[in-house]
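Yeah, one chain of the complex is gone here, protein chain that is, but the others are all in their spots.
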Amino acid sequence: MKQLGIVGQSVHRSDGLGHVTGRTTFIDDISYPHMLYISMVRSPVARGKIRSIDTSKAEAFPGVATVITAKDVPNNLYTILCLIGIGPNDEPVLAEDEVMYEGEPICAVVAESEEIAREAASLVKLDIEELEPVLDVEYALRPEAPKIKKWGTNTFTYDGKDHCQIRFGDVERGFAEADEIVTGTYQLSPIEHAPIETHVCVAKPEPDGRLTVHTNTQALYFTLDNTAIILKMPSNRIRMIGGTVGGGFGGKVDVLTEPITCIAALKTGRPVKWRWTREEETRCSSTRAAVKIEMTDGVMRDGRIVARKVRSLQDAGAYHRHSPYGAMKHMVNVVGPYTIPNVWVDVYCVYTNRQPSSAMRGFGVTEASFAVEVQMDRIAKAIGMDPWEIRLRNAYRNGDMRPFGKITEDATLIETIQAAAKLVGHELPPELAQMHSNDEGGYAAAQRATA
Amino acid sequence: MTAEAFHLPRSIAEALDLLREHGDDVVVMTGGTLVMSAINGGQLFPRRLMSLKRAGIDQLRAENGRFEIGAAVTASRLASETDLPLLTQAAAGLGGPALRNQATIGGNLFAHAPYGDLGVALMALDAEVELTRKEGARTVPLADFFANGAAARRPDELVTALRVPRPSGETAWVRLGRRQAATAPVATAAVVIERDADGRCTAARIALGAAGPAPMRAREAEAALVGQPLDESTIEAAAQAAAIGCEPPTDALASSWYRQQMIPVVVRRALSQIAAAAPAGR
Partner (left out) sequence: MSAITVSFTLNGRATTLTVSPATTLLTALREHAQLTATKAGCSQGGCGSCTVLVNGEPTLACLTPLAHVEGQEVTTLEGITPVGGLHPLQKAFYDRFAAQCGYCTPGMIMAAKALLDRNPHPTREEIAAALSGNLCRCTGYLPILDAVEDVARQNGGGER
């Protein structure tokens, strides 16, 4: 075998020296002379009608350059994933007639210092008529729940349906022939990424009318395109520069700081910095979606799972962000890496008056894995089988048809479990230790035969 | 207008003059951990700031079995320079090491629940607080200071010192947090028990943190202990009684409901610690 130069070696991080000396330039380390700062006025209520916004006291406060409201935003309504055809646009850059979650941005105070901006922001008077908020996904689906989205439902619409779905085989027949029915309900709370660095953006208007934008986004081109759309400005006039991200974990892929910072820079003709407070990072950035997963499996006494039915509710919070896509990832992963001949999955992307959820490390998938693997342990217990064995017996193999219509070509579950067993010193019986992802034998083949 | 001045008086006399001159416009701090975080968080917009950090109230003296602790003494110094049970434990558990270098005993009395562990320890120790105005100083029991809320301090007074007797009985400090360090408590209990030769409680002081807007004594729990042996049923009765009259705060760490459930738990654990140790004097 050829001698490898890098693989197997420990190599220093290319950014390591910068990090340990403090010379790495994070976005907050970028400042320009004559720079202004933003402080955001946010909704104090989860749902309400905006009657009026009085910015006069803030505008008169010494050191305030301007106050930006929805009317300053050229294209106020957007959705990040419009770039891949997800819609309709549902999120205002700055709230106009209504607020949909506590912490929703309403108007931006732009001032000579953060201290001035903060105090002036506290002087903005909001008159909001509070409305009953929808805070629970099950309640959101009930007929009596207020319909919070402008299109008249509390769900994302997939191909004319209020959910996305998988129909594969015949689950009712599978349940009828099963020896055991194993059910489980799995719920997760929303999770905040909590990066140590909060969202920061610096925008500088150039003399030629272009904008130079420094941002700690994790998704530079999404951000560039969405900012151009929101500003109604050709993207070649926006020089969007990313940088070292002080912790992202998926929490910095939404376009939350750049458009407003750019508008402030264009309106004032001065460089502007917007650095989120820790409270904003925690309460107003996106989270991982809260989910509720109901799973019913039909199981044979020999360990074969012959049917799985799933109803899953994903709490998108107030706006799409990345959740309609996360729900689809969830849908295809809630079967797990197992071959099940009869599958029925309904996943609902549900809107509530909570902080919007979006991307976070494997969003949609991690939640599914949690439910699937706890369910596997429950199945093992129900039929008295070893939890290693139940997984290996049902493991997907190359050639198996996945319920979403793809033939497996790269299965590695069996080998991964075998390696894990070795690492923790668990001795697998010879039959299991000799299994292989390319095997034709085993239960999966039997299932293929019966399907 | 943003802040106009930062006063750093070099004596209490100077501080009291400034307080009288500027009255309500002045926000007083010592270490800065509460006031500066409120300013940074956009919750406080003071016209004037006055820090007592250099006002000469950072002495720490032990005399006649009691400690006299200046209001500007930091949590770090309490943890390393005093040997008072409860107080050293509370001080050592406050935030991280850097925060402990800044947070002071005087300032901690003004912390909003669930913060304010030093006050909980001091209350169980039956400490007194010294309030100073230009005309002179007065001393009030800490329990009264907390019970009276904002009215406890006259507008022209400053907290200048704490007087803390050494406890004669056995003590236990139990603080429940969501992680092991650098976190506000879910619930805190500080307990001092005196027992006679038969093992019966002759006196009890139980102070609770994160159980209401300020540290508070669990009087019903104390009453359940006096005259009783420290056995399982007494401990259980006292633990349940501790939750009576509590109005814990709700925050990101715990709901009021959850804190209410945890108050008997911390009290039970504290009393069980004492019961498990050999009774004093035997």
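We just call them A and B in the order they show up, numbering each chain from 1.
Keep in mind that, in the parts below, contacts are C-beta pairs under 8 Å (C-beta built on N, C-alpha and C of every residue); 3 or more make two chains touch, one makes a residue touch a chain.
Just so we're clear, the structure is a prediction, and the values are computed from it rather than from any experiment.
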item: Residue among A:79, A:277, A:312 or A:333 touching the omitted chain; value: A:277
item: Residue among A:89, A:113 or A:235 that touches the chain left out of view; value: A:113
item: Residue of B:13, B:98 or B:137 touching the missing chain in the full complex; value: B:98
item: Chain not shown, touching residues in chain A; value: 12-13, 15-26, 28-29, 31, 62-63, 113-115, 193-198, 244-249, 275, 277-278
item: Interface residues of chain B (partner: the chain not displayed); value: 2-6, 8, 29, 31-33, 36-37, 39-41, 46, 48-49, 51, 53, 76, 95-99, 101-102, 180-182
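Keep in mind that, in the parts below, only the chains that are shown with their structure count from here on.
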item: Partner chain A, residues of chain B touching it in the complex; value: 1-3, 39-42, 45, 252
item: Sites on chain A touched by chain B in the complex; value: 39, 62-63, 113, 115-116, 118-119, 121-122, 277, 279, 282
